[in-house]
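In this view, the complex is presented without one of its protein chains, the others remaining in place.
Chain naming follows the written order as A, B, C, D and E, and within any one chain the residues start at number 1.
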Amino acid sequence: MTTRADGRADDELRPISFTRGFTSHPAGSVLVEFGQTRVMCTASVTEGVPPWRRGSGLGWLTAEYSMLPAATHERSRRESVKGKIGGRTHEISRLIGRSLRACIDLGALGENTIALDCDVLQADGGTRTAAITGAYVALADAVTWMGAAGKLNDPQPLSCMIAAVSVGVVDGRVRLDLPYEEDSRAEVDMNVVATDAGTLVEVQGTGEGATFPRATLDKLLDIAEVGTAKLFEAQRAVLADPYPGVLPTAN
Amino acid sequence: MTTRADGRADDELRPISFTRGFTSHPAGSVLVEFGQTRVMCTASVTEGVPPWRRGSGLGWLTAEYSMLPAATHERSRRESVKGKIGGRTHEISRLIGRSLRACIDLGALGENTIALDCDVLQADGGTRTAAITGAYVALADAVTWMGAAGKLNDPQPLSCMIAAVSVGVVDGRVRLDLPYEEDSRAEVDMNVVATDAGTLVEVQGTGEGATFPRATLDKLLDIAEVGTAKLFEAQRAVLADPYPGVLPTAN
Amino acid sequence: MTTRADGRADDELRPISFTRGFTSHPAGSVLVEFGQTRVMCTASVTEGVPPWRRGSGLGWLTAEYSMLPAATHERSRRESVKGKIGGRTHEISRLIGRSLRACIDLGALGENTIALDCDVLQADGGTRTAAITGAYVALADAVTWMGAAGKLNDPQPLSCMIAAVSVGVVDGRVRLDLPYEEDSRAEVDMNVVATDAGTLVEVQGTGEGATFPRATLDKLLDIAEVGTAKLFEAQRAVLADPYPGVLPTAN
Amino acid sequence: MTTRADGRADDELRPISFTRGFTSHPAGSVLVEFGQTRVMCTASVTEGVPPWRRGSGLGWLTAEYSMLPAATHERSRRESVKGKIGGRTHEISRLIGRSLRACIDLGALGENTIALDCDVLQADGGTRTAAITGAYVALADAVTWMGAAGKLNDPQPLSCMIAAVSVGVVDGRVRLDLPYEEDSRAEVDMNVVATDAGTLVEVQGTGEGATFPRATLDKLLDIAEVGTAKLFEAQRAVLADPYPGVLPTAN
Amino acid sequence: MTTRADGRADDELRPISFTRGFTSHPAGSVLVEFGQTRVMCTASVTEGVPPWRRGSGLGWLTAEYSMLPAATHERSRRESVKGKIGGRTHEISRLIGRSLRACIDLGALGENTIALDCDVLQADGGTRTAAITGAYVALADAVTWMGAAGKLNDPQPLSCMIAAVSVGVVDGRVRLDLPYEEDSRAEVDMNVVATDAGTLVEVQGTGEGATFPRATLDKLLDIAEVGTAKLFEAQRAVLADPYPGVLPTAN
Partner (left out) sequence: MTTRADGRADDELRPISFTRGFTSHPAGSVLVEFGQTRVMCTASVTEGVPPWRRGSGLGWLTAEYSMLPAATHERSRRESVKGKIGGRTHEISRLIGRSLRACIDLGALGENTIALDCDVLQADGGTRTAAITGAYVALADAVTWMGAAGKLNDPQPLSCMIAAVSVGVVDGRVRLDLPYEEDSRAEVDMNVVATDAGTLVEVQGTGEGATFPRATLDKLLDIAEVGTAKLFEAQRAVLADPYPGVLPTAN
């Protein structure tokens, strides 16, 4: 029987960990680890909303993803030095923002913005799904912070939890949470963003140099469900602890 | 019974048309229309490949998508004037490239590049799916042109046909090929890229301000299949005509 | 006697055509064709004026010219991808704006802006003169639209018609409306923008790798006059038809 | 009788001066003054030509125009800080390059490039015509320098002299060499680039918020001829002096 | 007697720590902490040198500094999104590069480049001095890695150690290693880069809204010496441990 290089079963996640309060300035700051993939996810609260939303009384949530130059096997050029954001970065930033907006009532925030920053310190496959999963935890902390600061119209603006996982077909087998070594040679690659209510937020499946039958899509979704269930458990466990810092007091 | 504003059944495409030889300089040039959505798709053949591929003996296929400023209801600012490509443009350009690379044997092209340009002249929803579907026809013409010019290592480098369609949930109903009026208020929005061999190339489903159960995903895929089947028919019909221009002669 | 490759007399225009209502979102939308040169000219009306003009009570008219990548014989790189507008594009955009501002009373528009977009779908010489000539027709439609919408202080803000034509010295002969094949080897190249009142708006003559005596300038202007007279006729003929779409109603 | 604010006759130039050897690093360096307009024109010789010209055996001449921020009445923003070249700057840079290429045999330069830099230290109208006129003198010095350095295939690559002047209609009168005060309210504005052989290189006439009859164009050209004749005299006088610096010796 | 908010003596450093092997892809990877200031410093080895250095047989060392958006008290905008590097970032990147080049024999590297990336995860004053001090440790590890990989011409290319510390005048007192709270209200601010051989590499002192007598400069240098002595001790201690990862083997 074919086994994975790291000894995992096909439907097994890598070791998952969340470090809340990883840094202390932002309202939420989480280091998320999916095996060797490590992403620093912060949620910063700022007053005001983008110009097109002013006067609406509604808040906003935005996200930016970035890879540190030395996060990858070969050092990659810094996008600030190139002077422009690449397509992949743009795409993932948009995905993270959309995914997290699915769980929050923006009306409850008043005209405030939550900025999620997901900076990859070390990449080993699945950086975008780790980023979404970690960003949810940072967001939960930021919401607690806003509540304490008296900035919420509604005490609980989060309607569900959000987690994401990558799945794919590697060596002809449907597998969960691909590390770089598997991801780089996967025939099909899919990212699934889900809620703990059992619904889907986003499904992106791509045949890399190959196409795939719908039956494969079904198997990929089955295994993704196994993964996100475990991720919700892990998020719940870590969020059971109190807010990792000093909460503000409303005036 | 709820009917659509334009009188279509839920699983009905808008009128589809392809105008081959729409312009005469590029090897393939097609105006594709999905109802009021009109995209000019061209396939230009140029010698050489990007630096990272040089010396491999393999060709390359790349794609760029762009919206003319007056294509939308409200004029949008030109990205060349802004000095940068927006996230949405980047994302769609990458999607078109990936989708069309799924049907072509790049080894057969030698070290030549096919550049697909998809410029939206008028937008009414589904511009990216129209672009992919039209780009396939332009690509087929470009391949014919390359064959005539003696630039192919293999006479038939296309392994299948590619078409794409948007599907979504609007007013609680699963619908095919959404115009702007439906797209802008869809609860779920999905783009499906498929092959005429019955396999999938890319599936991107998003809950817009809502999440969706897997049963909905299944219905969306069912109806997408109805749509792509019709699109393959239309592509086949239009490609039955000879190359719309003067073919080069190999020397 | 030397004849032109396309059989025309030296002072003969290529076949000219205007398709009004080419697309339906902008207030004016015209496809203009000078032989194989095809330019989509749109006139979009937006509320407000640039910052430096606010509070003046006057409107503004601006223009942007662009070449689609596959419009030329060899595909050219997209300026949005390069991240900057080239000198030629800048120069022609400014020329179109200046030329069309010569025929309109900006005070009659109130604080509204008309944006002219001239996108070259296919280039075969004379793209800037086709753009100006087509933009006039789009502008006339936009003015009709604004009148219907109750946005004009003065029912007829256009004081004259505007058309433009290229002239040059090719093979030692003074010729009208140069296609690419002639333009690329012209010794002298001149663009003339004129009004139907017999006056000039802009004259730009350049010796390309050669200089020219004033007598040549005179002959070039003579032949340009022949060309613009024909263009005014064609514009008048096509504008005799009613507005190609549904006019708004003022409230 | 209407007289000009500065007391000049309608067909009179402002005081013209050229300071050769204004700076010492470039092969040619000239401060040109047309009244209060002062432009530093340098001609730098560098080995090599742009990529598209390599291997041709031919040289190249290019030009860049720029306005120092404090050159204008109101300080203008620096284009390097904005991160892009404006349309006007682009247009004038291209005009200077084209104009000076008209007098030089690029084949005689070998694969070397002459870069003309025209930086406006103080602007009072006519900066582009002063720049062209001064650049010719800098170019003549650079050619002398190249000859001494043994870099010329032909000892005299300059076939004629080049000068430029602005003319316009102000207060209904045709006038030569407009200062800012006249230029800013001119009804018609024209720049004429000519050779001392009596031919024209470039003619650019624009009605600013007005159009003009051909008779006016003729009068403008007449008066421009008066101006350029004086400029050629002044150039000849200043170039009668020896090269203002130490010439290299060929090895 | 005035004491500091964090209880330190005026000439006392904050707690200093280095975590070697913080990430595993780059040859050197160190998390350096000066109190609450935390910087991830990596040293990546890449083949080749910048174009201007090719063929010299010499290596190169370059550095890039960046602040993560949520590192500061108020979130700052990402430079990659702005599309340009700010002046402060530029300045610090150049300082780090210059400082570390002072201790290395670039000839020993062959035509290889060491890229130092200093990304501030959390900022609390002294980010540039922490970056230099941490970058030295990362550089030492990268040199060990290169030696193992057989990429060095000389087994020990480092001629000395490098450390840096900030000093300043706060509340009229000369103090060492300023946190943000002191730095933001310092009257004089100085950064000193030194070697363990007792020499200086770089001294940058600035009066912030004030000027300072030379006697103050002397006191600042005295106290900086106390600080760098402690930093060299800490670097030596942490580098006494073996390379924190698997070394390559030369072939």
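As a convention for this text, a contact is a pair of C-beta atoms (placed from the backbone, for glycine too) under 8 Å apart; a residue touches a chain by one contact, two chains touch by 3 or more.
No experiment lies behind these values; they were computed from the predicted model shown.
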| item | value |
| --- | --- |
| Partner chains on view for the chain not depicted | D, E |
| Residue, one of E:155, E:213 or E:242, that touches the chain absent here | E:213 |
| Residues of chain D (touch criterion as defined above) contacting the omitted chain | 23-26, 29, 36, 38, 40, 42, 44, 46, 64, 66, 68-75, 78-85, 89, 115, 117, 119, 121-123 |
| Absent chain, residues of chain E that touch it | 84-88, 90-91, 93-94, 98, 101-102, 160, 190, 195, 197-207, 209-214, 217, 221 |
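The rule is simple: only the chains that are shown with their structure count from here on.
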| item | value |
| --- | --- |
| Set of chains adjacent to chain B and to chain E | A |
Touching chain sets, computed without chain C: A, B, E | D
| item | value |
| --- | --- |
| Distance-maximising chain from chain E - centres being C-alpha averages | C |
| Most remote chain, CA-based centroid, reference being chain A | D |
| Intercentroid distance (Cα basis), chain E paired with chain C, Å | 59 |
| Residue numbers of chain A (touch at least two other chains) | 83-85 |
| Touch-based graph of the chains, sorted into line, ring, star, complete or other | line |
| Which pairs of chains touch, using the document's own definition | A-B, A-E, B-C, C-D |
